[in-house]
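Of the protein chains in this complex, all but one are displayed in their positions.
For chain A:
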Amino acid sequence: MSVARFWRKQINRYNLVGTHCKTCDAYYYPPRNVCPKCRRDGEIESHKFSGPGEIVTYTVIHTAAEGFEHQAPYVLGIVQLDEGPRFTSQIVCKPEDARIGMKVKPVFRKLGESGDNGMIYYGTKYVPA
């Protein structure tokens, strides 16, 4: 991913900043500019999430994505935050320890690096709570 494309969402990734719709009280992480439920009637504000969540589903990836080869096997999961939204995250734990319903909490970690320009991405991953 290009530096510019990553940089734009850096605050959101580093600090778990998403959005909240004041009209319907729904929370969004990743952030959204338009509430999918209220559409133009929605009123979006920035929201920093508290952090804890639980695993909705997960996989152990053995054939890694490009740039993640040295991390394989790694656990990838869909995490549901206590405020409601779901997003995709790596779960830092032993593959055999992962399970649906596991309580997890955020940690600041290196996400990956892009081969050509050597940029290192940081952001939030999850560990067992």
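Rule of thumb we're sticking to: a residue touches a chain if its C-beta (ideal position, glycine included) is under 8 Å from a C-beta of that chain, and two chains touch if they have at least 3 such contacts; residues count from 1.
Note that in this section contacts and distances are computed from a predicted model.
Novice: The chain dropped from view, which UniProt name applies: "Dihydroxyacetone kinase subunit DhaK", "Indolepyruvate oxidoreductase subunit IorA", "Acetyl-CoA acetyltransferase" or "SirA family protein"?
Specialist: Of the names offered in "Dihydroxyacetone kinase subunit DhaK", "Indolepyruvate oxidoreductase subunit IorA", "Acetyl-CoA acetyltransferase" or "SirA family protein", the one UniProt assigns to the missing chain is "Acetyl-CoA acetyltransferase".
Novice: If the missing chain were put back, which residues of chain A would it touch?
Specialist: So the residues of chain A touching the unseen chain are 1, 5-6, 9, 30, 56-68, 71, 74, 76-78, 86-90, 95, 100, 111-112, 121, 123.
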